[in-house]
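A single protein chain has been removed from this complex, and every other one stays in its place.
Now for subunit A:
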Amino acid sequence: MNETMEQLRQEFQYDKTNQCVQCGYCLPVCPTYMSMGKETHSPRGRINLVKMVGEGRITDLSVLEEPLSLCLGCRACETACPTGVEYGSILESARAALVKRKTFSFPTRLVRKMMFKKVFPSKSLMNFTGHSFWLYEKTGVQKLMRKSKLLHKLPHHLGEFEAIMPKAASPKQRAHSYSYVKAKGERKYTVAFFTGCIMDAMFHKINDLSIRLLAEAGCDVYVVDKQTCCGALHAHSGEMNDAKELAKRNIIAFEEIEADYIVNNAGGCGAMLYEYAHLLKEEPKWKERASVFSAKSKDISQILISCGGVPDLKIRENERVTYQRSCHMTNVQKVTAEPVQLLKGIPGIQFVEMKEANMCCGSAGIYNMVNYDESMKILDEKMKHMKETKATVIITTNPGCLLQMKLGIERENLSSSVKALHLIEYLADAAGMK
């Protein structure tokens, strides 16, 4: 490819790598450095590789592929870095620069194109995915598949994932979606609810409960129809143009409602919404609007706390609860106190923090499917700490983490004694909602 050094430098954000003083403070917090045990899979190592490209020392870009694709993007390194290196941004641009130059094998290209361009952004297709799961369960295909051991033959370990899929909502349940719910009692805020693509397709119930909890806590809740996928999976896979396109569609959709806040219940999506301002900062026409959008984007736990918590929680007995943090909520949105505060507000529960609570669980978007083995090493480490807490409930705030925890419970044969739940499910149950 005929390109100048300068171009490469810019695309790879070489300037940002110079901020790194190579002190290594980020090493002990990096899950892939821990599990794979080499500098190549550490933040400092990855930044250095990008830097080497910028300095023209690495010219064969394929050298970067494995180290970058094995990064979880959890951004714990960013939180640990004393000098404020924008690792996320370096990773994002390096991945985009690689994707741009890469010719994927035909099937991969097809799947990427289908998933990124067609499925995630399309409400009806995501709905269809949801329906398919429901059909799959209802028609007995699931039983058949499970019995025939065919599942183990599926690629990408889909078999293992199949076992932990949440119970799908029926088309009837799905058809019933809120578009507006009025605040109980005195209204404290007007909020617009962000449904998310995967959240909506696979965890429809949690979305419903979120909306009702918000209303219960005193919010007028709107669900804008034209919203779409947040674009996080696209951005993390280097498909920046798609991510920007989706961001713009969401900004337009949510501008229709003059809400005080745009509320989401999925840590990963939330972080993406929170970063629209960064994503579109170089587009003069969108910069301002994106900033407004991002400033209004909040995790549901923040809003529930601002409203004074969830009213009328019943006592729970004999439950030891631990909380698996969503990395993006911790390291990007920096929302860490509120979920714990909400949990501790439930009378009767024992809250136990696990060791290395801030460490990623290895789910990381579609990382656990694409890099299954590496992901499982990280999960196993997490489950070790989880077991030490003797918790009976693991709470998460992100769909990916939730599924990963369920997978962890299956792998450890703990399904009879431990369950994994989304914070909202747990709160709703404690509030007596069905």
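Criterion: a residue touches a chain if its C-beta (ideal position, glycine included) is under 8 Å from a C-beta of that chain, and two chains touch if they have at least 3 such contacts; residues count from 1.
The definition used in the following text is that contacts and distances are computed from a predicted model.
Q: Looking only at the UniProt record of the hidden chain, which name from "Fumarate hydratase subunit beta", "Glycolate oxidase subunit", "ABC transporter permease" or "Ferredoxin" is the right one?
A: Hidden chain, UniProt protein name: "Glycolate oxidase subunit".
Q: Return the single residue from A:D60, A:E186, A:E282 or A:D312 that touches the missing chain.
A: Checking the options A:D60, A:E186, A:E282 or A:D312, the one contacting the hidden chain is A:D60.
Q: Looking at A:M52, A:I257 or A:I366, which makes contact with the chain not pictured?
A: A:M52
Q: Which subunit A residues touch the hidden chain?
A: Output for subunit A: 18-19, 21-25, 27-28, 37-40, 42, 45, 48-49, 52, 57-58, 60, 63-64, 66-67, 82-84.
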